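A single protein chain has been omitted from the complex, and every remaining protein chain is retained in its original position.
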Amino acid sequence: MQQAQTRITVHTHGQAFYEITGEVARRVADSGIATGIVTLFCRHTSAGLLINENAAPAVQRDLLRWLATIAPESAGYEHDSEGPDDMPAHVRSLLTGVSLSIPVADGRMTLGTWQGVYLAEHRRAPHSREIVVQIIGA
Amino acid sequence: MQQAQTRITVHTHGQAFYEITGEVARRVADSGIATGIVTLFCRHTSAGLLINENAAPAVQRDLLRWLATIAPESAGYEHDSEGPDDMPAHVRSLLTGVSLSIPVADGRMTLGTWQGVYLAEHRRAPHSREIVVQIIGA
Partner (left out) sequence: MQQAQTRITVHTHGQAFYEITGEVARRVADSGIATGIVTLFCRHTSAGLLINENAAPAVQRDLLRWLATIAPESAGYEHDSEGPDDMPAHVRSLLTGVSLSIPVADGRMTLGTWQGVYLAEHRRAPHSREIVVQIIGA
């Protein structure tokens, strides 16, 4: 059993899902671990991690619209000093979550055919987002 | 430290929670690992994994009704080519999530008294759903 830890930085420019599947796959391959688990952790409270459909871009647009409906900007939040998109970003981060664990087999994530891994950016302004990648296995 | 990886297939027939607690428990027991962690990963974007109350069936019915309210079929989704239950299934998959990690002690999951582990099927048509089970420990 061995492990490897690395970080991925994503430069975001607005509310969207930024695919990191290929980058995570490279880090898993670089680790030399064939069987095990990779854990991803987003070090932010106004962004998150998400696994969802990677084929039809309309799915991502619908998910973003759904998040905007369920956690709208105009909801009369008490915490509004950092702009109207700040508090809804914390709510959407609760919804998408900040940690993901994906088993690894044959040196690759065991994602399904249509699954992509995304950083979900919930703020409007550009941000630099850091994701910790921890791989354990053999 | 050692590990074991196996897969569970669930044949679903409609939107419901399918309990897999017993099946996961068997895989953990088969691994011979006494202390560690089991990670479950659902390889689909229109299904998910869930831990919730396993005693009162009404709880599951209420949860399913809540999911249908919060991510309804008639929400004017852009992505609607695969049927009215497809896009809401992606939203509900975001809500339930696709990965779960449960510590193992004395060769068993450390679930609480009322916790059951479920595959959450969000599509109407029958599907064959695959869950990767990764156990690490000693």
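Observations on the structure shown:
Going by the order they are written in, the chains are A and B; count residues from 1 in each one.
Everything that follows uses one rule, which is that a contact is a pair of C-beta atoms (placed from the backbone, for glycine too) under 8 Å apart; a residue touches a chain by one contact, two chains touch by 3 or more.
All figures in this text were calculated on a predicted structure; none of them were measured in a lab.
One of A:Q15, A:S31, A:N54 or A:S101 touches the chain omitted from the figure, and that residue is A:S101. Screening B:T6, B:T21 or B:N52 for touch with the missing chain picks out B:N52.
Interface note for the absent chain: among A:A16, A:A56, A:I70 or A:A105, the touching residue is A:I70.
Within the complete assembly, residues 1, 35-37, 50-53, 56, 58-59, 61-63, 65-66, 70, 95-97, 100-103, 105, 110-112, 114-115, 136-138 of subunit B touch the chain that is not shown. Although one chain is hidden here, its contacts on subunit A can still be listed: residues 1-3, 5, 39, 41, 43-45, 70-71, 75, 77-79, 81, 87, 90-91, 93-95, 97-99, 101, 130, 132-134, 136.
By our rule, only the chains that are shown with their structure count from here on.
Separation between the centroids of subunit A and subunit B, computed from CA atoms only, is 20 Å.
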